[in-house]
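Only one protein chain is missing from this complex, and each of the others stays in its spot.
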Amino acid sequence: MIKTVSRLQNPREWLAFIFVWGTAGFVTATFCWLLGDILWHGLSHISWTFLTAPPENAGRRGGIGPILVSTALILGVCLAVSLPIGIGTAVLLAEFTSNQNLFGRMTRRSLDVLAGVPSIVFGLFGNVFFCKTLGLGFSILSGGLTLACMVLPILIRSTEEGFRAVPASYRLSAAALGLSHTTTLVHLLLPAAIPGLLVGLVLGVGRAIAETAALIFTSGYVDRMPESLLDSGRALSIHIFDLSMNVSGGDANAYASALVLVVLLLLINGTASWLATYGLHRKIVTV
Amino acid sequence: MYRYLDRSRKKTDHLLRLVLLASLCGIPGAATAQTPGTDQLSGKLVVTGASTLAPLISEISKRFERLYPNVRVDVQTGGSSRGVADARQGLADIGMVSRAMKDEEKDLHAFLVARDGVGIIVHKDNPVQALTDEQVVAIYTGRVTNWKEVGGKNAPITVVNKAEGRSTLEVFLHYFKLKNADVKAQVVIGDNEQGVKTVAGSRYAIGYVSIGTAEYDESQGVPIKLLPTGGVTASTETVRNGTFPISRPLHIVTQTPPAGLTKAFIDYTRSKAVHDIITQQYFVPLVD
Partner (left out) sequence: MTSLHSNTLFRWSTDDLLCWLLRGLAAIAGTIVMLIVTFLIMEALPVLHRIGLLRFFTDPSWHPAEGFYNLTPMLWGTLFAMAGSVLIATPIGILSAVFCHYYAPFFLARLYRRLIELLAGIPSVVYGFWGLVVLVPMIGEMHPPGPSLLAGILILTIMILPTIALMADASLAAVPQHYLRGATALGLPRWATIKGVVLPAAKSGLFTGVILETGRAIGETMAILMVCGNVVQTPSSLFDPIRTLTSNIALEMAYALGDHRAALFVSGLVLMTMIVALAIAAEWISRGRYD
């Protein structure tokens, strides 16, 4: 990181300084307010039993064990489908297709549209297509596939940005060494584009794990421990929605579930950035 | 070094794909197989419909599953209309309907499970103690817009109405002989708890929700207040003895006359064995 000149010579610099720090402070304060609220109300209900026990009395008592399992399975299906398609498409768009190519342009345009499709519309579509037309019914598979459609554009966009951020000299040197496109891609470009991919992953997982509207019509409402991917399973966010909007006296457990969700996300993000810094970075250095 | 890493990654990739394939293929295709066993029930029931009923039926089905370990009951939430539609199309074995059956729904077999009342709520700090039916109509049609016109403080009234299609709305409109197009609302809400939270958060709001929900929240210290309707106190007690005027039956419906597992489940839902669950979910069990 290059240090810019940090002297605050003129009023404009001062103003910018105050403004930037002010914005950061404001965002942090809002966030702390929100998280503080969740922590304050949720922390006292968290225990090992809460994490493992099944919900009782419509979720007012008991835990969220089966719901955690369902959420993990839905997310797993979503990533297993969206990651290969997402990375593949991003590679194609960034490395193998020129900006003038018709196929590339059509794909990109359709992805731009997909990125904006409201989650509720994904819910309608998932319900009609996966649950009814493909006959998967209300199931973890339907939910995961619907989420995969939803996460794809985010994943592709960020990964593509990651590829575009790789200096052209990498490609030129690889070409000069006579490496094939495939080799260049796997050993040079992919590792270098990892930060972009991770941003996409974090945004995508964030959106998927927090999704309610798309899941309520696809993965369903059943809070039993799922036995296969064709079982209906209630995701954590739907549980929170149901507890806060439909079950009187469910607020305490709604807060606790929200807290669990936030902590889960923190873990995922932490792992992602740890991977970015230590796990995958070393590989480029070796190359 | 990277070559080794790469190979191992390919291997795990391969493994992952295999596992995925296996999990996709290994799952039996048919989901709803009903086998009415002679001594031991087994199979899967799908129940969809009214969000009001969903938590109740969900709890009952859990106890039912404990009774018959080979049975799975899937409860999906939605609305009464969806309960009717799904039962008709055969998407669900049983539909949940949180209102009286309409004339055009007479083709379905309906079974009463419990009763529920719809009560009018205001913020706890609101000095108004009672409203006549005419006053409620005047408020909801926008002819009265300030609390001082009905004996309260000088403040504008925030009218909370339910979204189109909700059974609570239909029951409310039916009792007050209103059309939804005539209602002038400031807030439109979905489920009961949203109504309670909206009124609790707005000092000059008026709304209507399921009495059980309101009673529970009131007892938990949520700042709301149930108003009497037609001079009768709004409580689960007056709903039980039939004196409270705005009440609704909670039904479960089937397309064909129930048999086997479906029949067993419906009988169980209507039996005394689940009365404690019904009370626990703040509904009124049937008196027989």
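Just so it is clear, A and B label the chains in written order, and each chain counts residues from 1 on its own.
Heads up, the rule we're going with is that contacts are C-beta pairs under 8 Å (C-beta built on N, C-alpha and C of every residue); 3 or more make two chains touch, one makes a residue touch a chain.
Because the structure is predicted, anything quoted here is derived from the model rather than measured.
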item	value
Contact set of the excluded chain (shown chains only)	A, B
Hidden-chain contact residue, picked from the options A:V205, A:V222 or A:V247	A:V205
Contact residue for the chain not shown (choose from A:V69, A:L124 or A:L275)	A:L124
Residue among B:M101, B:V188, B:V232 or B:L286 that touches the chain left out of view	B:V188
Given A:S70, A:T89 or A:T218, the one touching the chain that is not displayed	A:T89
Those residues of chain A which, in the complete complex, touch the missing chain	1-10, 12-13, 16-17, 19-21, 23-24, 26-28, 30-31, 33-35, 37-38, 84-86, 88-89, 91-93, 95-99, 103, 106-107, 109-122, 124-125, 128-129, 149, 152, 154, 156-158, 161-162, 164-165, 167-168, 171-172, 175, 178-182, 185, 195-196, 199, 202-203, 205-207, 209-213, 217, 236-237, 240-241, 244-245, 254, 258, 261-262, 265-266, 268-270, 273
For chain B, residues in touch with the removed chain	51, 77-82, 84-85, 155-156, 158, 163-166, 179-181, 185-190, 194, 197-198, 201-205
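Simple rule for what comes next: only the chains that are shown with their structure count from here on.
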item	value
For chain A paired with chain B, centre-to-centre distance based on mean C-alpha positions, whole Å	32
Touch list for chain A against partner chain B, complex	57-59, 80, 137-138, 186-187, 216, 220-224, 228-232, 242, 244-250, 283, 286-287
Touching residues on chain B, where the partner in the complex is chain A	1-2, 5-6, 16, 20, 23-24, 27, 31, 46, 51, 54-56, 58-59, 62, 65, 72, 74-77, 190-194, 196, 212-213, 216-217, 220, 280-282
